[in-house]
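Apart from one protein chain that is not included, each protein chain of the complex appears where it belongs.
The block that comes next holds subunit A.
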Amino acid sequence: MEPIIAIKGLEKTYDSGHKALKGIDLDIRRGEIFALLGPNGAGKTTLIGAVCGLVRPTGGTITADGHDISKDFRAARAKIGLVPQELATDMFVTVWNTVAFSRGLFGLGPNKKYLEKILKDLSLWDKKDAKIATLSGGMKRRVLIAKALSHEPKILFLDEPTAGVDVELRRDMWQMVRRLREQGVTIILTTHYIEEAEDMADRIGVINKGEIILVEDKTALMRKLGRTEVVIGLKEPVDTAPTISGHTPVVSDDGLTLTYVIDGDETDEAPADLIKKLAQSGLDFTSINMNRSSLEDIFVTLVEDKV
């Protein structure tokens, strides 16, 4: 299937001379939740800006739902909703008016029912006549999301949507993201909270210093790069590391702790097998600890390797 967003050779050099994007190639699949992960300054916001028309690329091409974003900008932009990283809102306009404004700006006629539904989904309905200036930071972010959804976009960009957001809003937001995906909306998000990408995303892209280091299905990524550590506490110290089904552990200095590493591409039963064999081998042990590496560990390893 044709990707909903196709980015080819995208480059951005800012006027300052800083190369923020160095030849990005990236396809976003229709209907997926794609998480773009990367440290601060990696180029995430620049990449989103280039797709949405806020940043002028200095090289490369981008299509959104088959429309070139510069030659056919009207059709392309009508498909896209953007929730920016910064909380930029009007002050003296009411919630309802600002959302109705966004819908009109993106070329659609009024639709009270639809806007009402969005505001209700985002728990903003009872604030619809409130001026934005009177709302809390979390509420303002909900307003930005409502604005981004006002024109029924097929593609939604969320740039660090949960940075500085309370637990309740984060939960509401993820519910909404899942609901949108069920409706066929493609969602691209950047986040600092890696566990969220782990929970939410179908695929993950890692960006660092303006380059995409890796794009992978989340489960494949976890399998490929995730690992399980099995830490065994022994009753008596050992001198040599006991190799069990091909796994040679690291032995602690006092000889009382063995650390076996099982790679993510081994079977799920591998840790259990290891322990059974260990018990059969006659070694007497007092404790077992297992640590599955998180996406965060994977991410740190990836970025550090590239530095």
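Heads up, the rule we're going with is that contacts are C-beta pairs under 8 Å (C-beta built on N, C-alpha and C of every residue); 3 or more make two chains touch, one makes a residue touch a chain; residues count from 1.
Rule of thumb we're sticking to: contacts and distances are computed from a predicted model.
Enquirer: Refer to UniProt and select, among "Transport permease protein", "2-oxoacid:acceptor oxidoreductase subunit alpha", "SufBD protein" or "Glycolate oxidase", the name of the complex member that is left out.
Expert: This omitted chain is identified in its UniProt record as "Transport permease protein".
Enquirer: Given that one chain is not shown, which residue among A:Lys44, A:Arg77 or A:Lys127 touches it?
Expert: Checking each option in A:Lys44, A:Arg77 or A:Lys127, the one touching the absent chain turns out to be A:Arg77.
Enquirer: Could you list which residues of subunit A touch the chain missing from the display?
Expert: 14-15, 49, 52-56, 73-78, 80, 82, 84, 86, 88-93, 97, 100-109, 147
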